[in-house]
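FYI, not all chains are in this one, though none of them got moved.
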Amino acid sequence: MSIVDLAVQNLVSPMVLFFALGVTAALVRSDLSVPEAAAKFLALYLMLAIGFKGGTEVSKSGLDAAMGLTILAGIALSFAIPMIGYTLLRLTTRLGAVDAAAVSAHYGSISIVTFVAATEIVRGLGLTFEGYLIAVAAVMETPAIVAALLLARRAAPREAGSQGESMGALLREVGTNGSIVILVGAFFIGWATGERGMDMIAPFIVDPFRGILCLFLLDMGLVAGRGLRQGGRELSPALIAFGIYFPLVSAALAAAFAAMLGLSVGGAALFITLAASASYIAVPAAMRLALPEANPAIYLTLSLGVTFPFNLALGIPLYAAVAARIAG
Amino acid sequence: MEMHSKKRIEILLEAPAQKRLTDLLDRLDVNGYTVLPVIGGKGHHGVWSREGLPSAAGTMVSVSVIASEERLDEVLRPVFELVRRHIGIVTVSDVMVIRGDRF
């Protein structure tokens, strides 16, 4: 399948269309909404399901050196990407140091829903992927936060962390974030219980998975559309551009790593997607604690309203095409 | 019924910082506090709504503390210091309680 075919087919997938429906509904000010409790529950479900599946895969394939190396590569990327992002933001936009650091943290970290959407596309292409990539996703959540904090503290010691929370205390607050705990926990449970465990709960975490993902994407569309309607004017053209070109920068970096790591085509597509995706669940909450002076309207709107739809609609097919070139 | 005059401090605060606030209140040794949900609002930081949000970021809670007039300043100062860094507002109002010794 050519990249254009892939992109077109992706655009008419229920997932992308439900996201678009959500955005549209929010823009026409419909009162369509997913209750907060349901949204949290859906997010919990997705984390649990993806973590468990990853663990089951690893229980089948066993541990190997590739897993360790890929995890190290993920940590390195998560730490390096914010540095590059911060520099670009300071050069090309008017964001202050704290805002620039906060935004770049989102890009160093990952979006598990973008990852999940990519797994669906990869599976749709008949490809498989290394189960341990879920572990890679989990470890990529936090290094970016540390990097952003270091950047902010060096550039604006007064503002950022003026109250002197130690880095350790902050990391404890951030590292016990519920979405990370459930992802990692479910991964280990999947690993420990293996296929027997999977057989037991597959009708819950596998069969309805894509449908629930559609519903969650509808909700993300509603939130993104509302964000664009209300927070849109916070985004300068330079920032919006960043939200689109920077994932490509991260993707290029990750593609180089993927080639070196010798990942499968599916695995490379997912690894690139992780690097190119920007967090909008775990990191925004972490930033409210770590850098409360940063403006949340900027980073949330950019990550969820610009980068997420870009990745969902165009980025992932592109990363899959790149992966097909470099791997396999 | 005999009633005693107290102060009610209401702290509207972004939800991710809730634990920081309640930990602070514990350190300040207040007699208690109550957390109420908030579903949306508007202020200098713009409009927000809890609908559809899968995480605490972007949502707020309201924490109210009933305290005696004498303790008011002692509680208010550090609370305001914390709230100042975050998105939030603090209000104080008069209230009567029945079992005055409990607050």
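Order as written gives the chain letters A and B; numbering starts at 1 within each chain.
FYI, a contact is a pair of C-beta atoms (placed from the backbone, for glycine too) under 8 Å apart; a residue touches a chain by one contact, two chains touch by 3 or more.
Just so you know, these numbers come straight off a predicted model, no measurement behind them.
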### Task
Please state how many copies of each chain type the whole complex in this structure file contains, using the displayed labels.
A x3, B x3
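As a working rule, only the chains that are shown with their structure count from here on.
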### Message
Taking the mean of the CA coordinates per chain, how far is subunit A from subunit B in Å?
### Response
33
### Sites on subunit A touched by subunit B in the complex
33-36, 39-40, 42-43, 162-163, 173, 179, 216, 219, 222-223, 226, 230-231, 281-282, 284-285, 287-289, 292-293, 295-297, 300
### Query
Mind pulling up the subunit B residues that touch subunit A in the complex?
14, 16-17, 19-20, 39, 45-47, 49-59, 85-87
